[in-house]
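Quick notes on the structure that follows.
Yeah, one chain of the complex is gone here, protein chain that is, but the others are all in their spots.
A, B and C label the chains in the order they appear, each numbered from 1.
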Amino acid sequence: MTYPMQKGRLEAFSDGVLAIILTIMVLELKVPHGDNLTALKPLLPVFLSYVLSFVYVGIYWNNHHHMLSSARHINGTVLWANLHLLFWLSLTPFATGWMGENHFAPATLAVYGVVLLGSAIAYFILQGRLIAVNGPDSALAHAVAGRDWKGRISPVLYLVGIVSSFWLPWLSGAAYVAVALMWLVPDSRIERTLATEKSE
Amino acid sequence: MTYPMQKGRLEAFSDGVLAIILTIMVLELKVPHGDNLTALKPLLPVFLSYVLSFVYVGIYWNNHHHMLSSARHINGTVLWANLHLLFWLSLTPFATGWMGENHFAPATLAVYGVVLLGSAIAYFILQGRLIAVNGPDSALAHAVAGRDWKGRISPVLYLVGIVSSFWLPWLSGAAYVAVALMWLVPDSRIERTLATEKSE
Amino acid sequence: MTYPMQKGRLEAFSDGVLAIILTIMVLELKVPHGDNLTALKPLLPVFLSYVLSFVYVGIYWNNHHHMLSSARHINGTVLWANLHLLFWLSLTPFATGWMGENHFAPATLAVYGVVLLGSAIAYFILQGRLIAVNGPDSALAHAVAGRDWKGRISPVLYLVGIVSSFWLPWLSGAAYVAVALMWLVPDSRIERTLATEKSE
Partner (left out) sequence: MTYPMQKGRLEAFSDGVLAIILTIMVLELKVPHGDNLTALKPLLPVFLSYVLSFVYVGIYWNNHHHMLSSARHINGTVLWANLHLLFWLSLTPFATGWMGENHFAPATLAVYGVVLLGSAIAYFILQGRLIAVNGPDSALAHAVAGRDWKGRISPVLYLVGIVSSFWLPWLSGAAYVAVALMWLVPDSRIERTLATEKSE
C-alpha cells in the first residue's frame, strides 16, 4: 500500500512549516532605534539564541529529509506523528525569543530544553511509526539503527540542560550547544546504507 | 480533460497557505517580559487555543491531502472552491488569538465557531465540486460517501457551540474539542477504498 | 531550449510568495482588546479590504497558474518579469492595511489603485515575455489572445479608480470591486484551447 504522492506532499508541507519556523525566528531580532553600532549590542543574546535555534531547525530538516528519503511507505498515523513533530518545533521561535530577550535566564533555559526534548521525543515517535510501516528489514530501519547512539544521548543531554538550568545555567547552555554540534555532522550512515542498497 | 500539473500546483499552493496559517498562529504566543516561569502563566489560555487550532488546521491538511490524492480531475471552479476554503481557514489565527487572549469569553467562542462552521461549509462545497468533476463512480466519490457521518455531525456540533457560547461557554468549548477528537482518527475509509481500487 | 525543471521551480517559488502575501494580510486584522462583539466593529473596513485583496491575489494565482500551465518554455527574462510581478503584488498587504485602517480614505484608494495598476502592467509584461519565448503559434499565445478584452479593460478601470479617488471615492471602490468580479469567472477560454489542443 504505497502512496508516493502522499510522501511528496508530506515532505512539501513539512518543508513549508520548517522554512517558516526558521524565518520567523529572525523577526525576534527587532530593528533597534539607534543608528550606530552600539545600538546592536543589546541584540547579541537574541542573535546568539537565533543562531543556536537556526542550527537546530536545520538539523531537524536534514534528518527529516534523510529519514523520509529512505522511507518507501507512509500512512495516516505517520501524517499525525509528523504533525506532532511540527507542533513541538513550532514552539521553537517562542522559546528562542524568550531565552534571547532574557539573556539566557534559568527559567528560559529550562523551557528551551523542554521544547528540544519534546521535539526529540516526537521525532522518535515518527521514526517508530515509519519503521512500523516500512518493516524491520527496510533501508530506513537499517539506516536508523546505525545512528541510534546520537538519538539516545540527545534526550539525556536535554534532561541535563533542563535540570541544571536553575543551578548551573552555563552547563545547561553547554548541553544544548553540545547536542547541536554532535548533529551538525551529516548522518553518513544513512547515506552509506542507501548507497549500498542501490549498488546491490 | 485532466491537468495533472494543475492538481500538483493546487496542492502545493494549499500546502503553502496551510503551513503559514499553522505557523503564524504561534506569533500570538507573545514573548513575556518576565524571565521566570510565572511569567508564562497568563499565556496558558493562548497556548491552549493554539493547540486546538493547530489540531484543526492539521485535520484540514490531512483531509485535504486524502481527498485530493483520490481526485483525478480538477477545473476552474475547484480552484475557486479551494481558495474559498483557504479564506475561511486564514481567519483561524485571528479567531484563535482573540479567544486565547480573552480567556474563552462567550463572544470569542461564538466567533471561533463561526470560522469553524464557515470552513466546514467551504470544505463541503469543495468536495461537491470535486465529485461533480470526477463523477459519481470515482474513487473520490466512493471514499467520501464512507465518512459522510463525520461531515454531517461536525456542523451540527459547531452550531451547538455557537448557540451555547453565550449561555454555557463550557459546552461550547467542549463541542469544538469533541469535533477535533472525532477527526483526529485518520480517515481509514479513503485509504481502504484506494487500496481496494489498486489491488483490483 | 526547454527547462521543465525551471518552470516547476518558478511555479513553486511564485506559489510560495503568493501564499505568504495572502496569509500575512490577515495579520492586519489585529486582535481587538475587548471581548464582546462590538469590539469587532472597528475591524469591519479592515476585514472588507482583506476580502477584496484576498480575491485579487486569488485571481493572480489562478491566472498565473493557467498561463504557466500552457507555457512550454521559459528563460532568464521570464524569471525577472515574474519577480517584477511578485514585487508589485508584495505591496498589496501594505496598500490593503493602509486602506482598511483609514476607512477607504481618498489617498489610500489611490495608492491601492496604483498597486493594482502596477501589478496589471507587470502581468502584461510577463505575458509578453512568455509569448516571445513560446512563439506566436503556441497554445499560450492562442489562449491569451482569447481573453484580451479583460486584460485591456482592467487597467482602464484601475485608472478610473485612481483618478476618481479624490473626487468620488465610492466610484473608485466600485471600479476595484468591478474588476475583481469580472475576473472571478474562471478563464474558460484557456481551458478550452488546451482541451482542443489535446484532443487534436
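In this text, contacts are C-beta pairs under 8 Å (C-beta built on N, C-alpha and C of every residue); 3 or more make two chains touch, one makes a residue touch a chain.
Here the structure is a predicted model, which is why all the values come from computation and not from measurement.
Chemist: Taking the full complex into account, find the residue in C:V17, C:L52, C:L117 or C:L157 that is in contact with the omitted chain.
Modeler: Of the candidates C:V17, C:L52, C:L117 or C:L157, C:V17 is in touch with the missing chain.
Chemist: Among C:P32, C:P93 or C:G113, choose the residue that contacts the chain missing from this document, as touch is defined above.
Modeler: Checking each option in C:P32, C:P93 or C:G113, the one touching the absent chain turns out to be C:P93.
Chemist: Just name the one of C:A107, C:A145 or C:L184 that touches the chain not displayed here.
Modeler: Checking each option in C:A107, C:A145 or C:L184, the one touching the absent chain turns out to be C:A107.
Chemist: Just the residue numbers, please: which parts of subunit A touch the chain that's not shown?
Modeler: 11-12, 15-16, 18-20, 22-24, 26-27, 29, 31-32, 35-37, 39-40, 51, 54, 58, 61-62, 65, 69, 184, 186-188, 191, 194-195, 198
Chemist: Considering the whole complex, not just the chains shown, which residues of subunit C touch the missing one?
Modeler: Touching the chain left out of view, subunit C contributes residues 1, 3, 5-6, 9-10, 12-13, 16-17, 19-21, 24, 27-28, 75-77, 79-80, 83, 86-87, 90-91, 93-94, 97-98, 101-102, 105, 107-108, 110-111.
Note that only the chains that are shown with their structure count from here on.
Chemist: Once the Cα atoms of subunit A and subunit B are superposed, what angle does the rotation have, between 0 and 180 degrees and to the nearest 5?
Modeler: 90
Chemist: State, to the nearest whole Å, the distance from the C-alpha centre of subunit A to the C-alpha centre of subunit C.
Modeler: 37
Chemist: Measuring centre to centre with CA averages, how many angstrom lie between subunit B and subunit C?
Modeler: Spacing between the chain centres: roughly 26 Å.
Chemist: Quick check: what residues of subunit B touch more than one other chain, meaning two or more?
Modeler: Each of 12, 16, 19-20, 24, 27 in subunit B touches at least two other chains.
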